[in-house]
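Every protein chain but one is kept in place in this view of the complex.
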Amino acid sequence: MGLTADEFTIQFISTVVKFSILAVMLLQVPPVMLLVERRIPAFMQRRKGPNRVGLFKFRLYGVMQALADTIKLIFKEEVVPEGAQKVFYHLAPVFSVFPAFLIAMAIPYGPDIQVLGQTIPLSVVRLDVGFLFIFAISSLAVYGVTIAGWASNNKYALLGSLRASAQMISYEIPLGMSLIPIVLIYGSLDLNKIVEAQTTFLKWGIFLSPISFLLFLIAMFAETNRTPFDLSEAEGELVAGFHTEYNSTKFAAFFLGEYVSMFVLSCLASTVFFGGWQVPFFDVRALDQLVGLPGVGALVGFGSLLMKAAFFMWLYVWVRWTIPRFRYDQLMNLGWKYMIPLGLINVVATALVLAAVWFK
Amino acid sequence: MTALWIMLLAPLVGAALNGLLLRKSPKIVSHLVAVGAMTVSFAAAVSVFLNMLKNGGEPQTYLAFEWLDAGGFHAPFKYIVDRLSGLMMLVVTGIGTLIHIYAGGYMHEESTTYRFFTYLNLFVFMMLQLVMGDNLMVMFVGWEGVGLCSYLLIGYWFHDDNNAAAGMKAFLVNRIGDIGFLFGIFLTYRHFGTVSFSELREMIGAGALDAVKLGAIGWITLCLFVGATGKSAQLPLYVWLPDAMAGPTPVSALIHAATMVTAGIYMMTRLNFMFYLAPMTMQIIAIVGAMTALFAATIALVQSDIKKVLAYSTVSQLGYMVLACGVGAFEAGVFHLFTHACFKALMFLGAGSVIVAMHHEQDMFKMGGLRKYMPVTHAVFLVGVLAIIGMPPFAGFFSKDEILWKAYIGGGPVIWGLGAVAAGCTSFYMVRLLCLTFYGEHRGGGHGDHHDAHAVHAKKEHHDHSSHHEPHETGPDMWGPLVILAIMSAGVGFLGVPHVLGGHNIFEEYLKPVIMIPEAAKEHWEFLEASYSHSLEIGLMVASVVIMIMASGTAIVLYGRGPAAVLGKWKASLPRVYDTLSNKYYVDEFYFANIVQPVRDTAEFLWSFVDVKIVDGAVNGVGEMCKFIAGSVSFKMTGSVHRHAMVLVVGLVCLLSVLVIN
Amino acid sequence: MPDFSSLMSHGVFHLLAGLITLVSVLVVVSKHPVKSAVFLVVDLFLLAAVYASLESHFVAAIQVLVYAGAVVVLFLFVIMLLNLQPDQLRGMRFNPVEAVTLIVSVIGMLIMLGVSMSGKPTGLGDGSMDVNAIEAAGGNTYMIAMKLLTDYIWPFELASILILLAIVAAVVIAKKDKKPVVS
Partner (left out) sequence: MVPVEFYFMLACVIFTLGLFGALFRRNIIMVLMSIELMLNAVNLVFVAAGRSIGNLDGQIMVLFVITVAACEAAVGLAMVIALFRKYGTVNTDILRLLRG
């Protein structure tokens, strides 16, 4: 491990910088999604949607709506329900935001770059167990929901939280199983290695293991409690689910957590199944030499990843406004009786195929 | 040599299918499965046999898998194919197949035929183990296996206590014999260090046996013969066989006439080289055989139950075979075994048809005149009778006379006399049976009271057949096998035409290589090879034929048209004899009084005193003590888990500190 | 030139150690089970961090995944299901036995501390698998997988069976039985 002083400083500073950039970037996700969540359905339903709010006399297609909503959210009055478990009531949003950000730290946003003769990976932390790290942390997301529901001393909230957590636990399993074949195929738990392995179209995860992609997609929706799996906040049944009693900043925090985790999962999906920062048909890392100034390749790669993630985010919204909500038992059946067996079969089948290839 | 494995395993597969998978399937299926298995096995057996003949009938051993390999003791699952075992496997599978086919018709009223066929197939498998095994251990496996199957099948209608008891009896009596057999095995290993037939044969063929070994052989053969008396129903252990007739008739035919009961003869023939070395044992064997032949024959004279008659006749025929072995004429014994298997199976199956026709009536005095009801059965039965009474040129004639001749030259006139008288009795009771069953006028008004073995079963019939009371011929599935067996009974005799009648004894030639008279015993047995005046042999032959004809004539006179009146007079005049005979010399009663009862008393004592008082007493005492102590200290118990844990921790820390201080 | 990373790791360790001790105390003493459970999660997470600082990332990940992700969630569910009320911690009124135990176990801890300070562990270690060796051989995870699926394959399989049993047992024990069980 022996790093010299300046090496160490470089690594340290770069990490700090990376993290701050990432944090800022993630903080931009909810406002954007706020707007998207309102404009896209508008288009889908042949109406305008919020397009008035603007700067001074420029409308900008209502881009400023996001800002307005954010401000509204933040400056609302804060009400703490009677008989709530104070500490946990205040702690819950943190619990729900924290994992999302942690996961975001493990995703490679681009190829390594050289700074002062040192390779800096474009993920905040480079782990050889990136996958496990992601699962581990995402399994922590349950606590935010559970504690929120329990602490806010409200039966709707409690029910919602129980539903949500049960659902999240149930769908973590298919989520993990769907990715095991990927690990088998690319032979590594290190996300960056996996990305680097997906050089061309046909090496993308979606083509190598489509069933995994299917499972992952479904589990992804369930993990983030989005339609058609948003039973934890089914307005019709439980007022608003676990964040019934939350408002203003803390509600914003949940909001943040939800969208960030959506974004992170989108990034993960594109990393695993769509070649991450790879751009089909040419190697972004070669760009540096082509253009002649360093970091271009990294930027392009980052861009491509962002594009793919954006697609998934749009998919979220699209599905939300298209598909009705499941019933709870249907949800559980789907999870336990169909997806998990399918995932198991998938794993075994992949393993067999790989073994066949191996021994041939 | 896949055919061998197929032959060995097909019955097992059939049993497994019937016993495990096809329990719910209709009867016909289980029947077909069983018969199919047997047919396959028989076909394989034929191919094995031909193959064996092709390479000159040299003994060849095939290793299935290593089994017991403990120290010096080595007993693999190894099978031997030579002339003897080849013949036996043909008999077992062939006759087994026929009887399986027949059994389907016989058992068609049963509800749980799958059980029956499972046992039957299993029996065949075990019998093949017995016959093909290359060492005493494998043979013993088969030995016990057939014992088990026979027990299961005798007690097949176990709802009736008598049947269950009969099965039990068969099992226990066989146990006594098996103990002897086991000791034989032990001694063999003790003195020869191997239980493999081929190795033993080499070892003894090499000669140079010291006195110890010779003495040992005496005891070994004696022990083995005790086993044979158990399995082959010789005096004094024959008592199980007549009771074994409680089982279904096909079982009686297959197990208690054709195959299993001949295991003893087979075993002795297999080890003939050892028996030759033990003249004393051989004498005992000869005498026992002759005694059994006569004894059983006399009992059979007065039995009224058709199956009982056949049973005792089986015992007496087995006596003949054992006698043959005893005088060193093993090939004659095996020849008679072969012919007897044919005609006795035939007669049993015929009797079975009769019983079915009579709606499970077994009392001959309630039958009669069946000839016109069931001509086919009558015909084949007639053939069977002619065969067994030794009417030339049927099979029985050749084999029996072979034995008698050898008995004469080997055992002297006395033995021959016993055999001849027994032959006379045989002809008498067989003809009697024939007459009572098939001739005269029909005495049985439908079916009267059922005092036969399976009353329960019979009652079941009661409404099945209440429609037609007339006896009826059985279907082709039942008389088909009978016809085949009849042909064999008539024909197989010609395999063993003695030289004096111009034939040259094919069968004897065939078996010669199996027989080996060791050097040490040559001079004692040279009479077997010695040449005798043909006139003597012819004379004896004629004598026995005359006896046979006289005896059967008497029988016809007495029973030709139903039991003659004079019989009653005789019965009254000398009641002692009649009662003694009809009560089988009171042997069962004797055994019961002197063996069974004491054993029971001992068991009673062991249970009521030793077990209950001492053993249970000790156990309960301990329990009581614990209860007392616990009760006296339990008030200290707080029941708090934490308290326990705390005490535990304190102790742990003390230990830890001790550990550290040292 | 001082080894900054080592300095760093020292700092990290002491920070973590302090936090862990604090949180463990909270787990033990907090009145409400839910609080304890949550603190337990934090505790386990911090321990995972310690593992990570020991270059055993796999174990760290598994720690969080299994403990934090599954076990403690189970605890939380049960607590909420039974809706347990905070149990009153009887202040410092220890009855004699408990007092004795308390003292004794403190002594035990001191002994253990003494033992653990008395020297480095020896035994199994042939030093063949130190960090650099592992890195050279293909990484911690890879090596663990190798060992787990070769030397430890039977324990591994048995563990799977154990888990299966545990699942069945849990379901059977916890399910509402219509008729009272005779026992």
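In this document, chain identifiers A, B and C correspond to the written order of the chains, with residue numbering beginning at 1 in each.
Simple rule for what comes next: contacts are C-beta pairs under 8 Å (C-beta built on N, C-alpha and C of every residue); 3 or more make two chains touch, one makes a residue touch a chain.
Quantities reported herein were computed from a predicted structural model and do not represent experimental measurements.
Judged over the whole assembly, touch between the missing chain and the shown ones holds for B, C. Counting the whole complex, the residues of subunit C in touch with the unshown chain are 6, 9-10, 13, 17, 20-21, 24-25, 27-28, 33, 36-37, 40, 43-44, 47, 50-51, 53-56, 58-59, 62-63, 66-67, 70-71, 74-75, 78-79, 81-82, 84, 87, 94, 98, 101-102, 105-106, 108-109, 112-113, 116-117, 120-131, 133-134, 140, 143-144, 147-148, 152, 155, 159, 162-163, 165-167, 169-171, 173-174, 176.
In the full complex, subunit B touches the omitted chain through residues 633-642, 645-646, 649.
By definition in this document, only the chains that are shown with their structure count from here on.
In terms of inter-chain touching, the protein chains here are arranged end to end in an open line.
Taking the mean of the C-alpha atoms as each chain's centre, subunit A and subunit B sit 81 Å apart.
If each chain is reduced to the centroid of its CA atoms, subunit A and subunit C end up 28 Å from each other.
Contact with two or more other chains is made by no residue of subunit B. On the subunit B side of its complex with subunit C, the touching residues are 642-643, 646, 649-650, 652-653, 656-657, 660. Touching subunit B in their complex are the following residues of subunit C: 97-98, 100-101, 104-105, 107-108, 111-112, 114-115. Residues 1-6, 8, 32, 34-35, 38, 41, 45, 48, 57-58, 60-65, 68-70, 73, 76-77, 80, 131, 139-141 of subunit C are the ones that touch subunit A when the two sit in their complex.
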